[in-house]
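Of the protein chains in this complex, all but one are displayed in their positions.
And then subunit A:
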């Protein structure tokens, strides 16, 4: 502090006054800073009345701008003045713009107030919304359709779902109720299958075939009763049914018609025996209630009874050469002399006694199921005929009867045509014819098979036709020799097996009728065998001799199928040689035939010699070789 000269510090205030002018001598003339009111005026000029209150950003900018202005009032006065000069009209008072703006604002406010007060009265002015154009659809028309479809589908789905719900509810209810079935619903089920009617307070049903055309006089009514023997305390059994049916006592159990063919004629004393064995009950469908099986069985019994009644009526009425015998439940007739056809009605009731006694097992060949089935079919056909529309007359005044019979008057049918219209055959005759045919056919087949197995050379083939009639079948029989099939094609027979006869049509056109005798057919086929043999043998012997060897006493020929030894005493040549060879050939032919025939007729060869016209009658047989009277030994290759 001592010795150092004090420095003069000059302090100047920050806010300097603005320099107005600098004199020539360097003196500055300062502007007087603005007074408060002047400052305010300045600022008021800068209010922009056109700015809306809604624009916040501008407001913020404006506010910021104002803030800056407030802060830098001194330094930026010039700038502000310049800005202010733009809006400032030079000759006017600084508050002029403010005053003008305020005045115009007031005017507008007054106008608004007036309008609002008028509008409030609603006498002279009302407020109405300005109608605007509909908003353009923001989405595409396709999406709109899609959405509308979705909605409508959803509506439909709702309805369906409601319905499905209801159904499932009812089904579940049904399921529940099944266990506790009530009488009425069971009755409804019964009604779907059978005809019921109410008589007094009983419910009766009809199980006869009368509505289907039957004329059988059985009433066939069954009664429906309520099953009341249920004990509510105990548990309800699973197969409980509140409904029970009572069938007439003579239709109880099960029945069937047995058709059988026996070969031996029985004793008269045996006729009374009745074959009653219980056929296993036909399996009922698993879901069917017990009354259904009961009623069906009873209906079957009724049908069998009707069939049997019809058959026995015809058996008694129709006159035939050998009368039919009707005994108890059997009808016996003889289609062929040694044959017996018996049709019996086997009706077994459900008693336990009969079950014990039924030990006999039916042999499968005994019962001809085909004929039983055919009997059912025939009686149903008969029913249909009674009811068929060709019986109902058109016009209604025409007489009853078959349609063609009605036409026979106006179309002048003669007796032949009328007879052909009327089917005069009854059920029994038809069945007997069918049985005859079946028997004849099986016997023919057996004959052919036995011949085929017994005879090795030549061979027999039978081709049975698949398409047959009830009264006619056919079989084609070929007889060939091994190795000569192509050549021996001539033996082809067509057998038409009818009801009582067999008609044979040969390949060369001959028609031969054979009766039902088994032996006839056998003989005929054997003759055909031999025909074939002759052809074959002729060919056989036309094969050339392969080698000849001459020994002292014996000549040795070797041919394709064997060896021939000829005993000769002298040499011969020329014509004698030819004769000799011919004779050898001929005797070999006979030998071969004889050998072959020997296979057929083991016991009696006198028969074959008569039938087959062999020239060499004196033949001694020893095993498979034979010696002719002239001394030819022939060994056949096996």
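Just so it is clear, a residue touches a chain if its C-beta (ideal position, glycine included) is under 8 Å from a C-beta of that chain, and two chains touch if they have at least 3 such contacts; residues count from 1.
The definition used in the following text is that contacts and distances are computed from a predicted model.
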Note to self: Name the omitted chain as UniProt records it, choosing among "Trafficking protein particle complex subunit", "Mediator of RNA polymerase II transcription subunit 20", "SSU ribosomal protein S9P" or "Centromere protein S".
What the structure shows: "Mediator of RNA polymerase II transcription subunit 20"
Notebook entry, point to check: For the chain left off this view, which of A:156, A:412 or A:467 is in contact with it?
Noted result: A:412
Notebook entry, point to check: Residues of subunit A in contact with the chain that isn't shown?
Noted result: 398-399, 405-406, 408-415, 418
